[in-house]
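Inspection log for the structure reproduced underneath, given as structure tokens.
Up next, chain A:
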Amino acid sequence: MNSMNNTINEIKAALKPLKMETPAFRQIAVVVKPDTVHNALSYLKQKGFTQLSIVTCVDWIKESEFELVYILFSWTEGIHIQLRARIDRDKPVMVTATDIFPGAQYYEREVHEFFGVEFTGNEDAAKPLFLEIWDDLPPLRKDFDPQAYSDSKFPMRERGNEFVSEIGGHDDE
Partner candidate 1 sequence: MVLDEKDNRNVWEKIGDYFSANSIWMKWYCTGCGAIELPPTMTSRYDMERLGMGPMATPRQADVLLITGYLSTKTLRRVIYSYEQMNSPRFIVAFGSCTINGGIYYDSYATIGRLDKYLPVDLYIAGCMPRPEVVMNGFNELIKMIKKGQAKGWKHYQENYEWYKKNQLDSLGEVIIKDEFHE
Partner candidate 2 sequence: MNVMSFVYGFLVLLGVFVFQTTLTGLNRKVTARLQKRYGARWYQQFLDIFKALRKDSTSHGWVFDFGVIMALGGIMATVIFIPVAGFEAFPGLDNIFVISYLLAVGMLGMAMSAAGSGNPWASIGVARALTNMLAYDVPLMIVIFTLIFAFDSSSLSEIAALQQGMGILGWNAFRMPLGGIVAVIALLGMLGKKPFDSFIAPTEIASGPMVEYGGKHLGFMFILHEFMTFIEVSIILSLFFGGGATIWEYMLKYAVLYTFMNIISGVMPRFKIDQAVKYFYRVPLAMAIVQGLVVIFTGLGVTLWF
């Protein structure tokens, strides 16, 4: 755990985070300002956090903010880092991380598709990925109601006049 404390202190000194905590065993959460995310990522990569596990987003609709989450892992020390930054929900723009972690490309594309966050510098991010011919709000936003969408788009067929009828699993000849 000594190296863990060292890492925490070093990160604290270098990044000057807004908030820092250890939510779980060998895990550090660092909250930074959105404009320092890019620097923080390249600093952490130098520190040995060479693996980008996931880029994702949380929709804090009450505060009208998106929280971008970058999770990094250091294989040498075995520490996970959550790097978090809040951006404005109405104009969600973020600088891409693909120049530091090329693997971020598809995560960013996914976040764009599901939340509508734009990543400057990632040309592919605006292309559709999982969804095809999507015509509604980005689906993982909190104000999107999947139940209503499903009900309107895929209504249950009215009963009666059915082609399929029920038969038993056994032989009933």
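Observations on the structure shown:
Note that a contact is a pair of C-beta atoms (placed from the backbone, for glycine too) under 8 Å apart; a residue touches a chain by one contact, two chains touch by 3 or more; residues count from 1.
Per the selection procedure, all candidates are chains of the complex that A comes from, given by their letters.
Treat the numbers as computed from the prediction; the structure is a model and nothing was measured.
Note on this complex: chain A touches candidate 1; the remaining options among 1 or 2 do not touch it here. Of all residues in chain A, only 127-128, 130-133, 135-136, 139, 144, 146-147, 149-150, 153-157, 162-165, 167, 169, 171-173 touch candidate 1 in the complex they form.
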